[in-house]
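Omission of a single protein chain aside, the complex is shown with its protein chains in their original locations.
Naming follows writing order (A, B and C), and every chain is counted from residue 1.
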């Protein structure tokens, strides 16, 4: 048994990618005005505006929970509600942060077996009540790719934004792994954001190779009114903002943002293919981005753990593996071999 | 007229000090568990425990506003109040963050002409009312050094903590520049924190040479109950926590935390001495840490600005200059010369 | 077709019962200290203490949403969660008030098809996660009787409180119609509250015949710490408190609290019996308190409405009828006749 050198429990296990690190080092030259009044912050925001090809408003926050919660709070009053999937990070893994930042905006879970919202599910929930005892629907939030690793197509997002417009709702995108969706779809980032009707995007830097940075991108700039005050009050205004902003220039100008994501996606495919023929193992969701969800009997999961691998479990007997910019293909192969071995040992899989 | 290479408007203008940067680079080796379950986070916390010589609870937050607000929220219910100086950063420069994080705990300003709280002022305010229409006093917060650059002595802190214990109040210290106080007093950090009765310290990393990190140090560990949940919900749990924690090991083990601060303090003295003989200029507060507050007629302030210097104004005709770890003594001298020249030109000062 | 004189859409449609009105008139004699420092408030609280036979802490709030939300906020920090049924009023009909008052405590819906929580469902949800990304379970809230009109037995409440104690959770009871449960069970109020392990009860006065008053009863008095401050800050401290408190003396000392509830319960039985033999109509839930939920085809529901009756719909083709202290049995009979007629007309029921 080989001790793994690298774990795939989370794409947050990865460090800082070279391009982001170089940008930090470069920005660390001498003094610069604080609180975002510096050239690096302007450059980082401009790099994002160029990427999207539109004059969006850009703010940098420290982490994804804060970025999402601040964006939703900007869209909502406390008596509003946010429609999401039951697998949405905002619902399952932010410890009530959206409710905290908004002072009570309620998340309402729409029907969504695989983590993708549909126009029908949004309509059903948003129109189910219209009395003041029920928080007024105001925002639909989707995660691209979803927490289940699925990627919304351009048409799917357009259909969701159409229902939003019809019902007077805003469309927020949690893009913690937005780059992975772009890599998967090989599309222009604008096509799955503002051109498809997304009002606000939280574009994840951390899972894309940065240390500490998420970009909140307002395509509907009216919605960004006073967002700087909101960030300040909520403890999300970095005094040395240049170190959150410069890495965006680093990864966008070098193309690393996309190659990092594409690498993660490929590693997920690599694992999926390597275990595809195992009887009694199956993929819970199609592998469309950098996540692999493997369903296996408990003894198999135990066997994988015994071989030294860490992973989160998911809906009963599922194991989640995530691949970041730094995933080592040889380690992916090692993981695949250990999964196969665990399955085989239990008589639950026949190694190729 | 020489164009300044470096500004002294804020000690947030400085970049990352070499020791912090080296620590980031070192921590950026391979993958590591997320959300603080890694060896770097443990090491950073341990370095702080060693510095203070006590088994305190340590958490890392992204910035000072969040650190202070989270600490106060942990001490308060929404109907409690926090006693502070009218110059306190929590009162003047956090855009209502303490009220936001605590959902309404009111800051109450005690008498404090120079930014230092006194036991008498605390007692007067805390005992002024005891009815339920007035938020119940619960915490006293002091800034060490104060926003006016003054340093509380050990005895002063002990006197404040005594009145706190007597009145059932907790003592919080905003130590955004805590290192500068240690350097100024040349004392053991424990002497102006837990040994003097401080319950919770927010120890500033950013102003001490880091990119993005503040340590919330609970000396009364009971007060830290569920603080990890609180950080998570408030968007202050870094997924790649190692990059917030490792710099603490870097600056503490190398001694840079103290030498950085001492350097800033010395530069403040350097400026103060260089302009000491100027008629019509005077120091608003004694220079005890890394800040210099110069009072001057408006034409003099204008003259300084015309020579290219940026600074914040303060209580009318005051200019604040702050010196960070990277302050260049030659630039300090240049600033002094320009201040003198501006004063002289107005016939308001006689150059030496 | 007879135009109904009285509607049964809600037991909030009723006015003030004679005993409550008399108490208001009696308390309206001369001046009295404000904010609950008066003899009427003391008497009202004492009447509740006597009813429960224990030295509980009693506070009066204006309405049920506030009473529930304040009680939950007293039990929770913002990062805690509250386990409830999917039919719970706090979840479905308070417009996010619990999240608002607690600044973000998340409601988590446990499995509960009929609105009653079970120990198993509580355990499953409370133990499903233990990481800091998931709000920490802190309270179980049950409604007695449930929003579906069911009544928890003493044993059922004891079983729930046992699981709460085992898991370190507090047990809150939304007793908007607590009197109706007492009337249904013919039990000592203590038996379904503190003796069964309930920590805090929100005892509804409004649905029991008052204008504006709910009692928040802390059986665990430690949990009531500073609750007066909490009420004040949240806009729930009446200056003329006597008019909220005196009606409690009025209905408790006269026995009206119980006879009012028993009357409502009897009217519900009266309706249920009168339509029991209708084919194609059925009761969605057993009639155990003052609510009747009738499932009927849409044309039947339309027919009932056409006959002048107002009602809320519930889970598709269900109609809810609620009976208050003032329900007129002749009007109940008229409603029954109209339901039968509507059903008959559609060929969906055969009148007796």
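As a convention for this text, contacts are C-beta pairs under 8 Å (C-beta built on N, C-alpha and C of every residue); 3 or more make two chains touch, one makes a residue touch a chain.
What you see is a predicted model; the values in this text were computed from it and never measured.
Across C:69, C:85, C:161 or C:295, the single residue that touches the chain missing here is C:69.
In the complete complex, the hidden chain is touched by one of C:244, C:278, C:301 or C:343, namely C:244. The residue from C:82, C:95, C:224 or C:319 that touches the chain not shown here is C:95. Residues of chain B in contact with the chain left out of this view: 78-79, 81, 92-97, 99-101, 103-106, 132-135. The chain not displayed touches chain C at residues 5-7, 9-10, 12-16, 21, 24-25, 27-35, 61-66, 69-70, 94-97, 100-101, 103, 206, 211-212, 229, 232-240, 242-244, 310, 324, 326.
Although one chain is not drawn, its touching partners on chain A can still be listed: residues 35, 77-79, 103-104, 132-133, 135-136, 226, 228-230, 232-233, 237.
Operating definition for what follows: only the chains that are shown with their structure count from here on.
Where chain A touches chain C, over half of the residue numbers in use are shared by the two copies, so each contributes mostly the same positions. Taking CA atoms, the transformation carrying chain B onto chain C includes a rotation by 180°, reported to the nearest 5. Each chain gets one centre point, the mean of its Cα atoms, and the points for chain A and chain B are 34 Å apart. Per-chain Cα centroids separate chain B from chain C by 51 Å. Chain A and chain C, compared by their mean Cα positions, are separated by 42 Å. Residue positions of chain C with contacts to 2 or more other chains are 78-79, 103-104, 132-133, 135.
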